[in-house]
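What you see is the complex with one protein chain gone and the rest in place.
Let's look at chain A:
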């Protein structure tokens, strides 16, 4: 049976949801509306006049090779961030699940990185890999590897991926760990009696039982990689070298605020809005029908 609170009249419910509505209006609906509106115009560089171009900004964008390249970059970046943040998290969770002694400390340590803000994490990684003073690049240099993410595309991508994924490992770890703890011990024992050794049990029993969590994290991490990694990219590479790390969100910023092409930037925001909308719908649909074994 559904549990429902009913109110008489309108005033109280309205007051109760008002703060949420006001906040959404100021920080979401208003800017979103502005973006949609602006995406239909090309302003002059001084912002004094605007010329209506219809869907011209969108047409231009979709035929722009740089914009398309940015799509590809985003796809590669978010796939890598998702993988690098989830696979180690799952591994660590499996280890933590088996540990008995010292599990508490181990878990606490694993959760700390999540508390570090992305921009600060970016600075940390930047210092470690700084081409002149970085600890890691110095060691790599001693080993005969010349690290230079300022010039090398792949190294730049690698660094922003690792810096973005690092803090997320904690977050994913928590979810995986909770899900692992929820797998009944007796099911694992039954599989052990049935003759399955550790890895066999992992692939045929544990992983399938984790699939709702895995799927949820997949969506959440993709959304994260799309939208919340701006700080990391900005501090480490500023989208370079040669736009090699310019993901869609970063391009909105660099075209709009650096390049002053506000019409195109607004159109890009609208496209992103559609992407995040689609992802959210997908996510909610999934969570609602989430597989319950």
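Some points to look at:
Basically, contacts are C-beta pairs under 8 Å (C-beta built on N, C-alpha and C of every residue); 3 or more make two chains touch, one makes a residue touch a chain; residues count from 1.
Basically, contacts and distances are computed from a predicted model.
The complex appears with one chain absent; UniProt names that chain "Carbohydrate ABC transporter ATP-binding protein, CUT1 family" among the candidates "Thiolase family protein", "Carbohydrate ABC transporter ATP-binding protein, CUT1 family", "Succinate dehydrogenase" or "Tryptophan synthase beta chain". Although one chain is not drawn, the whole complex shows that of A:150, A:196, A:220 or A:275 it is A:196 that touches it. For the chain missing from the display, the contacting residue among A:62, A:135, A:187 or A:258 is A:187, taking the whole complex into account. Touching the chain that is not shown, out of A:40, A:205 or A:267: A:205 (per the contact rule at the top). Although one chain is not shown, part of chain A still touches it, namely residues 184, 186-187, 189-197, 200, 204-205, 208-209, 211, 292-293.
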